[in-house]
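What follows is a short report on a single structure.
Removed from the display is one protein chain of the complex; every other protein chain stays in position.
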Amino acid sequence: MKLKVDINCDLGESYGQFKIGCDEEVMPHITSANIACGFHAGDPLVMKHSVELAKRHKVAIGTHPGFPDLMGFGRREMSLSPEEIRSYIVYQTGALHAFAKTVGMKLQHVKPHGALYSMAMKDPALARAIVQGVVAFDPGLIVFAQAKSEMVKAASKAGLRVAYEVFSDRAYNRDGSLMSRAASGAVIEDPKTVTKRAVEMVKNKRVVAADGKVADLGEVHTICVHGDNLKAVALVKGLRKGLEAEGISVVSVGNLV
Amino acid sequence: MKLKVDINCDLGESYGQFKIGCDEEVMPHITSANIACGFHAGDPLVMKHSVELAKRHKVAIGTHPGFPDLMGFGRREMSLSPEEIRSYIVYQTGALHAFAKTVGMKLQHVKPHGALYSMAMKDPALARAIVQGVVAFDPGLIVFAQAKSEMVKAASKAGLRVAYEVFSDRAYNRDGSLMSRAASGAVIEDPKTVTKRAVEMVKNKRVVAADGKVADLGEVHTICVHGDNLKAVALVKGLRKGLEAEGISVVSVGNLV
Amino acid sequence: MKLKVDINCDLGESYGQFKIGCDEEVMPHITSANIACGFHAGDPLVMKHSVELAKRHKVAIGTHPGFPDLMGFGRREMSLSPEEIRSYIVYQTGALHAFAKTVGMKLQHVKPHGALYSMAMKDPALARAIVQGVVAFDPGLIVFAQAKSEMVKAASKAGLRVAYEVFSDRAYNRDGSLMSRAASGAVIEDPKTVTKRAVEMVKNKRVVAADGKVADLGEVHTICVHGDNLKAVALVKGLRKGLEAEGISVVSVGNLV
Partner (left out) sequence: MKLKVDINCDLGESYGQFKIGCDEEVMPHITSANIACGFHAGDPLVMKHSVELAKRHKVAIGTHPGFPDLMGFGRREMSLSPEEIRSYIVYQTGALHAFAKTVGMKLQHVKPHGALYSMAMKDPALARAIVQGVVAFDPGLIVFAQAKSEMVKAASKAGLRVAYEVFSDRAYNRDGSLMSRAASGAVIEDPKTVTKRAVEMVKNKRVVAADGKVADLGEVHTICVHGDNLKAVALVKGLRKGLEAEGISVVSVGNLV
């Protein structure tokens, strides 16, 4: 059977006159777009354009909800109640769904952003609150999460489909968790290395961790890439070509889980 | 044939710890709730509670989109492009729709808030942009507007149902437009007078204008009331009783247009 | 020598049309006003009015900086860098200073708000960042803090004057820390009990903790009161009378440290 994987990227993170990312350049090379919903980034007009851009390139779309912290780009931890979290997920997902509906698209997935994502991987109560928000609005949505995380547990328990996500441009710890961004060597910038790691991740479900030992990753459904500068875009392009050259089909995650 | 009319009220205008309005007290007496969507007022948690409260009292709900101006409560005129307006309508309507969906409700209508409402009554381009936003998301939604306004023209042309709205606690000019809030006597506070005017508006489609002459109002589908203080709540209660005592049924506007 | 104490209250927490607190009613009875600066509450117009109100009643003013989280009223923990904290303190303090300057007043103190306050009592890095912001703008400002806290250490080390603050309407743990607001009995509402505790705190520098044992409080310079409803205002009034009846002068903290 042919190997398949999804490539996802955070997009639509501009805000008014504030431009972030190379959305036009990266969109043709990915299969799932995580679109910001106005809390940590994105505004209604940006969301509209992002959805239209995704449609033009036949890229599946998902909601990318974040903390209500534009000044911190959703990267600062906030301590919210489960009820607040649930309602923030419903709000942001509903807003993006509306733009999807206007162009005849459906939402494929939900991928929390920044600190909300990383906290939810470890905090069962937070993971549960996110999952409840998703289930309340649309139990057909796929949740993105790292294998073995609290998010996977919460989503699976609630009957949601989960897409296991890896980061081929990030260093891993031996237990399969990501090395902290603050650590030296945490981000891998060489395109060839990134592609090679991605192929290894998809084919053999593992990666060489920072300590040189092999970390078991389990199933891999989607690879996260960045598109915030032109160098990143080149990396995405190379990654896709490299995967396909190895016989791995790159398809939207909705076909995989 | 029995006369019927809807009573609508702006609700869900609290924001975090900032409480506005007597939503719990006014909800039992109205038939349509216009719920703020986070731009001029309201936050996701408030929206959730407002939708649940409406459901409990079998009150129809609509979206109450406003300018992105929390500090000015959406009451300050802003000069936005039609494309911005359209996307703000889609965003806010989509967000409220999501909360409605989680409790199995449907949105009945859209009533723009504050300066957006009053500007749209007179500005054809703005009215058109709002209508395009509504049509793009859900052409089944009813738009609230004053008779003879640009909003009515734009909505009708686009094939939307329109509910003609009157304000029985506000003084009118002879041409059927509202007297400016700044003018002395613009707001009528005596409950009996308000009820009497409402009955006259529904029964005879007219009102005595500020200059003593009769102003023709045309069709009347919904009466707007306020619920921002306990005195206002008493007025709403009295209004509903007064209408019913005159043989006028008070029903959600979805049954009327 | 006559005993003296300051009474402080958080004020100016309205925002646009969103009204919070009974500022007009509470101002005549306090000696230090902590004025919100637009991040967790307060807007420029509210700040202007608050400063003018304080001037009218000869109440000393201080800045009440909070997290940039209007939706959460600054009560939700946020994880910010020391550099962010420093600049948020400078920004908010500078903004309030400007309003003070326009009416010929000077700032007396800085009291962080909500989660920023409670986190800073325990977190040395956060306390240090706040202190650095204060020192950078005006080393003449007094910092409010609970005795024995990290904030006291950081402020003292930097050469700032510190006012030791107590909460006579809150239950204490035996080590002199506040009982969590979530615990039952954490907030004391009986006016007589609150006054009696305040007198004991000022006279004997101690309080009966929740477990019935005596907690040593150390020096007491200022008592925090709330003014968010009319009952709270009555409590403040009673507290001031009660202190004065016991021969304790109520004066602005600038005279005490």
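Side notes on the structure shown:
Labels for the chains are A, B and C, by order of writing; each one numbers its residues from 1.
In this text, a residue touches a chain if its C-beta (ideal position, glycine included) is under 8 Å from a C-beta of that chain, and two chains touch if they have at least 3 such contacts.
The structure presented is a predicted model; accordingly, all values stated were derived computationally and were not measured.
Only one residue in the set C:S87, C:S156 or C:S249 touches the chain that does not appear here, and it is C:S87. Remark: the residues of subunit C touching the chain excluded from display are 38, 43-45, 47-48, 83-84, 86-88, 90-99, 101-102, 136-138. Residues touching the missing chain, restricted to subunit B, are 68-69, 71-72, 76-80, 84, 115 (touch as defined at the top). In the full complex, the hidden chain is touched by subunit A at residues 14-20, 41, 43, 70-73, 75.
Here is the rule we go by: only the chains that are shown with their structure count from here on.
Shown here, the protein chains touch in all possible pairs.
After Cα superposition, the angle needed to carry subunit A onto subunit C is 180 degrees, rounded to a multiple of 5. Measuring from the averaged C-alpha position of subunit A to that of subunit B gives a distance of 40 Å. Within subunit B, contacts with two or more other chains are made by residues 43.
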